[in-house]
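A single protein chain has been removed from this complex, and every other one stays in its place.
Up next is chain A:
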């Protein structure tokens, strides 16, 4: 028999009202606007877009505000919102080679076509708190430099020219890209599905796994071939027109990680690769993703599977922070009946234990 216990409606309603109050905070301060969040907390917005797997800066900023800056809560809200919208279709694959580049660095070549473009980076800052940001001090406009724009050549194309690196990564003929929002996860997974899962995976989780490979748990000896950040066109085929049209641009971050060699009887040794592609400006995530992508290709390369980062089912099943937080956080919801059963069980076990203790202490006497 299951007896439902009801109650708490008033408490819940009052708690949510309190939450709204705390979210607004001190009323003598101006409320933060969505445009301000988009403009001034842009990387928080980008992370929410990437892990919610929904590109929309305004909605992501709204989620950040609603969640009081709790990133996973914001990701959860935006992920939930996307389920309310119809799917219009699949875009043509974005062309990262044709990106309007805002940043591109390579750790493998000093001089390369397009050059080392630092862009708006935290690199080389001293990570000292900046007191000038305590106040609204004027900020200098960026410097500009006129120069003939040189195409920003992909590092993988430079290496491919000599045949020293594996190809971009093909799937068998007739393979249709899988979609984890449409089909349940099944293992083993094709690499396209894995990349989709990693692209929405938790940054912290992927960062830790990527770090673990560097520390020796499935070492791949990686180099950043390049990281590039910039805007790409999103094009959608219009069946009613018979051609594709541009819907505008999205900002993405791409990482080409170059890892150690693999050869076979048929192919001479060449570098292998891991790939990272993430919505927004999310360099750490793109790098971590590319490390994990490479580690998860262990079986493809005949490597021993010895470390967590190589275990596809482990990595992919635990990379989604919306799923993870749902299952972890549900533990705080009422489990009164479950726990009652456990209490009964532990009391019975103790009675049996005590009974056995008494028998044990009785035994030697009996033996005497």
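We adopt the following convention: a residue touches a chain if its C-beta (ideal position, glycine included) is under 8 Å from a C-beta of that chain, and two chains touch if they have at least 3 such contacts; residues count from 1.
One rule holds in what follows: contacts and distances are computed from a predicted model.
> Looking only at the UniProt record of the hidden chain, which name from "NADH dehydrogenase subunit L", "Oxidoreductase", "Molybdopterin-binding protein" or "Phosphonate C-P lyase system protein PhnG" is the right one?
UniProt lists the chain that is not shown as "Phosphonate C-P lyase system protein PhnG".
> I'm checking contacts with the chain that's been left out. Which of A:156, A:212 or A:310 qualifies?
In the complete complex, the chain left out is touched by residue A:156.
> Please identify which residue in A:9, A:26, A:111 or A:360 touches the non-displayed chain.
Of the listed residues, the one touching the omitted chain is A:111.
> Using the document's definition of touch, tell me which of A:54, A:227, A:292 or A:316 contacts the absent chain.
The one listed residue touching the chain not shown is A:54.
> Out of A:24, A:68 or A:92, which is the one that touches the chain we can't see?
Here the residue in touch with the unshown chain is A:92.
> List the residues of chain A that touch the chain left out of this view.
The list for chain A reads 49-50, 53-56, 58-59, 82, 85-94, 96-97, 100-103, 110-111, 115-121, 142-147, 149, 154, 156, 167-171, 175, 177-181, 191-193, 195-196, 199-200, 233-234, 236, 238, 240-250, 252, 254, 256, 273, 275, 277, 279.
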